[in-house]
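Take a look at the following structure, please.
Removed: one protein chain of the complex. Kept in place: all other protein chains.
In this document, chain identifiers A, B and C correspond to the written order of the chains, with residue numbering beginning at 1 in each.
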Amino acid sequence: MLDVNHIRKDFPILSRTIYGKPLVYLDNAATSQKPTSVIQSLVDYYESYNSNIHRGVHTLSMEATDRHEDARSKCTRFIGAKEDKSLIMVRNTTEAINLVAQTWGKHNISAGDEILTTHMEHHSNLVPWQKLAEQNGASLQFIELDEDGMLNLSNIDDLITERTKLLALTHMSNVLGTINPVKELTAVAHKMGAKVLIDGAQSVPHMKVDVTDLDCDFFAFSGHKMLAPTGIGVLYVKPEILESMEPFLFGGDMVSQVWDDTATWNDLPWKFEAGTPNIADLIGLGAAIDYLESLGMDQVREHEMALTGYALEQFDRLNDIKVFGPKDLSKRGGVISFHSDDVHPHDMGTMLDREGIAIRTGHHCAMPLTRKLSVVATARASFYIYNTEEEVDKLTAAIRATLDYFAK
Amino acid sequence: MLDVNHIRKDFPILSRTIYGKPLVYLDNAATSQKPTSVIQSLVDYYESYNSNIHRGVHTLSMEATDRHEDARSKCTRFIGAKEDKSLIMVRNTTEAINLVAQTWGKHNISAGDEILTTHMEHHSNLVPWQKLAEQNGASLQFIELDEDGMLNLSNIDDLITERTKLLALTHMSNVLGTINPVKELTAVAHKMGAKVLIDGAQSVPHMKVDVTDLDCDFFAFSGHKMLAPTGIGVLYVKPEILESMEPFLFGGDMVSQVWDDTATWNDLPWKFEAGTPNIADLIGLGAAIDYLESLGMDQVREHEMALTGYALEQFDRLNDIKVFGPKDLSKRGGVISFHSDDVHPHDMGTMLDREGIAIRTGHHCAMPLTRKLSVVATARASFYIYNTEEEVDKLTAAIRATLDYFAK
Amino acid sequence: MSSPTFDFSEVDDLYQEIILDHYRSPRNQKEIPESDMDVTGINPFCGDEVHMRIKLSGESISAVSFSGNGCSISQASASMLSDIIKGKSLDEANNLYVDFRDMMHGNDLNEDSMDNLGQAEALSGVKKFPIRIKCALLAWSALGDAVKKHKSE
Partner (left out) sequence: MSSPTFDFSEVDDLYQEIILDHYRSPRNQKEIPESDMDVTGINPFCGDEVHMRIKLSGESISAVSFSGNGCSISQASASMLSDIIKGKSLDEANNLYVDFRDMMHGNDLNEDSMDNLGQAEALSGVKKFPIRIKCALLAWSALGDAVKKHKSE
């Protein structure tokens, strides 16, 4: 069990008040808050060993390089990858997926090929494939959802065919909370010769992930949703695929030798990291991983399952509120999207904000899914390690009060 | 005149020692150190209003959005741009230039066209054009350098022709210190119908820049070289060009509406900012600009000119050391690259490091230039607002001692 | 679970009765068959949408229809707007937009301008909720853009 009271002390922002009320931060699927150790890792970096990396012979540069590459190794271990050179540092999940689309995708997806994805993707795992399909004459296919917001896999053998070159799907939905059977789907896709990209933006922060066990080809996640600073994300690529990929961005650090008209590329992973990297924030991501590992990812998952279970019970008592996503706790994460016919999510958000409760409202960057749910927008509460049952009570009470207010 | 003693107190890292000696940080062209106000801006962000932006109705999200967009406005003002929507936030100068190459460049440079650049470019302003030229069947042309490391413009009318679609050049060389006559060259290029991209990575941190006055079409710079955090950079594009440019990365935040197979784009500048941005570090860049503006960019430039003048005099007394770049102080910035036939720059760097002096050695990501200088590598000292004549004395004394050591 | 008490009094400024009324029963929903100006406002970040069709006779607005999807503020604001501009000239409509924008940005309006805004004055309470100002403005700035475009054609 997580010692949540203890954890809360590590997050300075949680002592903030909003309109005089203690902050109840339930917008974790958008971005997480940061513990002191992560914030301090940035301060330490800038106060004592800030330097550009890789190319310096002086002490600061060596220290910064070592800590930067150490942090990469932490990421490697954390997601169960085998080699540091499989991990490319990017800004966020979105850039990671674009990198795959514009390098591997551009050269391996041709006219007539299919890209299979789902109806629960974040725009970041949809629009890059739309663009690629358009550029290369390929087409997109979709795995449909069932009533509970889980993938309908009954016709999966018709969907994954020899035309399928890529299966791109999310590990956990940021709207429904659904955890998809990515390992099983990867096996099916591989049998048909397709590669698999997993959008791990919502899974890596909340559960143990092992990319080697999943056997996926590409895996993307963002630091900012897992206690780390903004501006840093990770793309994992299977080594044998990465070896064959063309660079994405060109410039300093990613080259080996440069002449007037041509250049050769640096070793992996630097071949994919052009220009001065986001050094401090990768080090911050390393500190975030230290923090999560000190809690244990199984404990994190357990805490969120318990809290989600409690919240779903409370929501159940709120009549007039529809909750989306799977009912089975083992198949969902700590994201609860809900809807009322009487109060627009936006108005719900404003009312809750007055009580210090931060939720997200809108299409959550998943418009096709929102449309499937037959709503214009939803309200979403999402949990993390520092959230409590008491906060869930505040949330449901405030929702109740809002419903009453609008019914007046 | 800058009050350097006062300024030094704002930079915590300057009280650090290396091998028991006070740090003498002369690697500013690689990256600058950060004042407390910038570090504190990150701490404030994460401790009191960290949130994802743009799409939230809650207080934290509003505060974060406001401060993020405020910081963009500071950048707009700082470089003399007219509209916030002309500024796209990227990771660094390198990404900014790649963005131009892969969007505007891809659609506007065709077979037979020429891209004109110079022999003093950083790889980041060369390799993206090599790649574009290769992809689109265009060719690269080069403005040569004269003895002093200044652009040889005697044959500029032969070089800029109606085949020239783009002039891509650096505002200030990171090896020679040369400040190029970018305004004049922009006018010449425009007369022939070419667009102009200026790499401002070395100019914006050190002198007043006004992109409207320069009249350039594209302008790129990095935060980390101007007191700001790593991971944030800026691309300015003239509004009328930006309007016509296709997006670069696809995903969340850059879309307006998304359907299964297609999407429409958000307004400028967000159309070019896919996924969760590096919110904290842009706010940090805003704080860096506040700091620089409080000093005054003219004062900054004056301080560096004086220090560079002093250093060049001291270097003059070191026989056996060749110094590259213009002799005229008004035509150069505070970057001094030097070379000894007897001590390899790498060894020089190690010896100086033992004295606490951080310089950079190698090809400085400008291999074609290094080759032109007929050396394998150079050593480079580069100055900023916190450097002093006393530090220059330490540098030249240590170089002298190193030369003696290797002559033993 | 002890029942907390909520103080929504500040919120009353935002959700005035007249606003909720326009939200629940938006005006001018009957689509006009032929239009001279189509006005579309979309907030890409939150997904709110308003669409208006405008029929002109000469330079003056003879009929308006409105449809949309979104929060109470964006929809009520659009509904109010669709009522107010009927019978106005395009210049007057644009002035209304300018006045309304000024009001939202906290500028004091003179009495005439206030009068012209009619029921939309109720939206002045949105000022205190800065993040919702965009919602209130959605239809109005779309109208402003459409008038500008129409005039330049």
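What we mean here is this: a residue touches a chain if its C-beta (ideal position, glycine included) is under 8 Å from a C-beta of that chain, and two chains touch if they have at least 3 such contacts.
Bear in mind that the values here come from a model prediction, so they are computed numbers and not experimental data.
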Chains shown that the absent chain touches, full complex: A, B
Contact partner of the left-out chain, one of B:73, B:152, B:350 or B:388: B:350
From A:158, A:240 or A:267, residue that would touch the chain that is not displayed: A:267
Chain B residues touching the omitted chain (full complex): 19, 344-347, 350-351, 354-355, 361-363, 367, 370, 376-377, 393-394, 397-398, 401, 405-406
Contact set of chain A toward the excluded chain (per top definition): 54-57, 61-62, 253, 255-257, 266-267, 270
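Keep this in mind: only the chains that are shown with their structure count from here on.
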Touching both chain A and chain C (chains): B
Distance-maximising chain from chain C - centres being C-alpha averages: B
Chain A and chain C, separation of their C-alpha mean positions in angstrom: 37
Averaged-CA centre spacing for the pair chain B and chain A, given as whole angstrom: 31
Sites on chain B at which at least two other chains make contact: 55-57, 61, 253, 255, 257
Touching two or more other chains - residue numbers and ranges from chain C: 45-46, 131-132
